[in-house]
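Worksheet: one structure, shown below.
A single protein chain has been removed from this complex, and every other one stays in its place.
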Amino acid sequence: MTDATWHGGAAAVATLTFDVDAETPILAAGRRYADHLMTMSHQAYGPDVGVPRILELLDELGVPATFFVPGWVAEQRPGLAATIVERGHEVAHHSYSHRAPTSLTAAEQRADFERALEVFDAQGIEITGHRAALWEATTTTLELIAEYGLTYDSSLMGDDRPYVLGIGDRPVVELPVHWSLDDWEQYAFLPEPHVGSAIESPRKVLELWQAELDAMRHYRCLFNLCLHPFLSGRPSRLMAVRELLETAQSDGDVHFTRCRDLAAAAHADPTLAPRNPPAVTADPTIYPV
Amino acid sequence: MTDATWHGGAAAVATLTFDVDAETPILAAGRRYADHLMTMSHQAYGPDVGVPRILELLDELGVPATFFVPGWVAEQRPGLAATIVERGHEVAHHSYSHRAPTSLTAAEQRADFERALEVFDAQGIEITGHRAALWEATTTTLELIAEYGLTYDSSLMGDDRPYVLGIGDRPVVELPVHWSLDDWEQYAFLPEPHVGSAIESPRKVLELWQAELDAMRHYRCLFNLCLHPFLSGRPSRLMAVRELLETAQSDGDVHFTRCRDLAAAAHADPTLAPRNPPAVTADPTIYPV
Amino acid sequence: MTDATWHGGAAAVATLTFDVDAETPILAAGRRYADHLMTMSHQAYGPDVGVPRILELLDELGVPATFFVPGWVAEQRPGLAATIVERGHEVAHHSYSHRAPTSLTAAEQRADFERALEVFDAQGIEITGHRAALWEATTTTLELIAEYGLTYDSSLMGDDRPYVLGIGDRPVVELPVHWSLDDWEQYAFLPEPHVGSAIESPRKVLELWQAELDAMRHYRCLFNLCLHPFLSGRPSRLMAVRELLETAQSDGDVHFTRCRDLAAAAHADPTLAPRNPPAVTADPTIYPV
Partner (left out) sequence: MTDATWHGGAAAVATLTFDVDAETPILAAGRRYADHLMTMSHQAYGPDVGVPRILELLDELGVPATFFVPGWVAEQRPGLAATIVERGHEVAHHSYSHRAPTSLTAAEQRADFERALEVFDAQGIEITGHRAALWEATTTTLELIAEYGLTYDSSLMGDDRPYVLGIGDRPVVELPVHWSLDDWEQYAFLPEPHVGSAIESPRKVLELWQAELDAMRHYRCLFNLCLHPFLSGRPSRLMAVRELLETAQSDGDVHFTRCRDLAAAAHADPTLAPRNPPAVTADPTIYPV
């Protein structure tokens, strides 16, 4: 650790990420929900109301961010990805349809992965990183990332610092996520499809994330926060994000960066040895189910 | 936004709404629950104990409110709607039976919608607005609202300010709701039918709503609070509502109004352009489930 | 309300009740759990460790309480009910087997109800009140209570003050309960059978109950607290109960009483008119499910 350079001397590195899922996670749970107007409007709030408000906040605070956008969403809202990039942020790959890779065949995963790349290519958006839908990456997911020359993935949980995945010939940096740094588990609620069962106070969520950031400054980790515009774009939740960011800025030792820039720093860090993703063999005589 | 007039100059507009569901959501989940005395009494507490206590509080504070009442409930308790109107509040359409429109055919939706109108017509209650049962509106729901000349709906989540739905020839104002401004997710608990899994402290709920109201004053939004008399009519929960209202009154820049009055102000606001509800087409080759 | 006498002039009346369920709710969920040692020991903790500790606390504070004991539990632990009565508390009827009456035929309900009475009769324990297992009373439950001359039930939620049930010829007083004044929803957790999904801090629970007691002093209600020795008998939870009781005692206007004594006061109150339990008729053409 003592020679590591990925953090550039900061106590903690913070990547502020927004998963602009819009309607996709709901449609992936059931095509019929397209006719459920409340549910669709609940999701549309994300790109339509949340994203503009978030961009305004980021401008005001001067914080760069990364927006993971499913190809379907970029296609349905043609100006969305370009606007984000024009404001100085990164747009990254978040599948085409937001179906979990673990629920698809390898061929379906490839088709979905490539279709998203085509959408962004057609829109002139340069993509260098990936986050799996529902974070449910498979070995195929990682192979596609390496094959297409992306520099990082952000879907796994094997550490709380960047690490290098040894997939095929090219190194891919993993920028690990965690359930506790995601707004979904704190705020998401829908009865059908069933999503979440509690709605927490932004005060509690701020306390949770603030404590983790403070501890990560102690342990020198990556604070990789995952927010959803349809959730954290709501007024009081965004005010909590503002307070979190302002506190981190006043701490003075937290470095905010886009995922692609952190990935570049991690690739350049000779202390990050390749670590294969866990290859678990489950013996059916031991685990028969 | 700068020319908008719907808010009348207030920092935030607050509509205090009560869904007087009584037994209907439970009967919609299963007719057999009519014989479960505890469950029925749990629901009956709403109109029988909660509503009188709520009306007393509103009188004391001078706050106008809107009561969404299923037709079945108005029919079973003949004096209920009239009493609410006599106290200066609004009674609005909340379906007849509280079955989710998304679970009904178009013909069933029409029959349920019209039957509620007949009940209120027979009781001399003038209806100008609607909220879908479980907020589960369909396109048919919105068409019925326009067909019958109601001025507003309050079931969708596409924004946190009023907006105009472009349905057929007549404009209908949407007064959007949200899960985080509903007491159901915070307080409701029944093992059978399974409703809720946690019972929050009124202190937490007050913190949640107070934070949203404060942030909505910052962003100039509609604070559309949805309460259920069988839940928020309980002593300590009503004390929390009282504290919320008193704080808002002392803020001096929050305007309390009935939904119908806000809908009229929104209809008169030339800056509110019609916005169609999200018309999502989900391609079965992408979303096969 | 002004002439009511049931409260004896106190701002709020508090009935501290303990449901000594032991293994019964688990066995009712599945006989096979008898072989799950952890689960059985989790339930046995109630009568074996919780009850002695609770009795000690009640002695120390001089607070009378009511213990609802299933007949099966009294039978399995022969000295339990007698010890409770000797310490000055009330033992009341809580079914024989703790199966929900709503899941039994009328004949099964009668057999279960009478078998519990036989157990207490054989042990010389005088029974004057009843609480349904899982609070799931049916009309048959109330008829049995009236038939056997018990003076009260404590299973329904139609009010937050005592009321009189008009069942048959004899009046029966209802001492209403509520989910928010039950420790089960706050503390209970078992993966199999699935019971609960969160374990709250006693600090939060104390806040919840303290707020309700304070508001009930404002509205002059019955604070009918339902505790389970296997849950609230744990050290920090019992300390929270102690704090609640000590605060109530220092308030000076809360009257603690056994259910049977409150029922007697309610029977003697001429202002409590008979109110039938909700007789809900659910039309199958409206509620087809």
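Letters A, B and C mark the chains in the order given here, with residues in each chain numbered from 1 onward.
The rule we apply is simple: a contact is a pair of C-beta atoms (placed from the backbone, for glycine too) under 8 Å apart; a residue touches a chain by one contact, two chains touch by 3 or more.
These numbers were taken from a predicted model, which means no experiment stands behind them.
Taking every chain of the complex into account, the absent chain touches A, C. When you scan A:Asp112, A:Glu212 or A:Asp269 for touch with the missing chain, the hit is A:Glu212. Chain A residues in contact with the hidden partner, per the touch definition given at the top, are 102, 132, 134-139, 141-142, 155-160, 176, 178-180, 185-186, 196-198, 204, 207-208, 211-212, 214-216, 218-219, 221, 277-278, 280-282, 284, 286-289.
Along chain C, the points of touch with the absent chain fall at residues 23, 27-31, 33-38, 40-42, 44-45, 48-49, 53, 72, 96-97, 99, 187, 189-192, 197-199, 201-204, 234-236, 238-240.
Keep this in mind: only the chains that are shown with their structure count from here on.
Taken together, the touching pairs link the chains end to end in a line with two free ends.
Taking CA atoms, the transformation carrying chain A onto chain B includes a rotation by 90°, reported to the nearest 5. The centroid of the Cα atoms in chain A and the matching centroid in chain C are 49 Å apart. If each chain is reduced to the centroid of its CA atoms, chain B and chain C end up 34 Å from each other.
Taken residue by residue, chain A touches two or more other chains at 197-198, whereas all remaining positions touch fewer.
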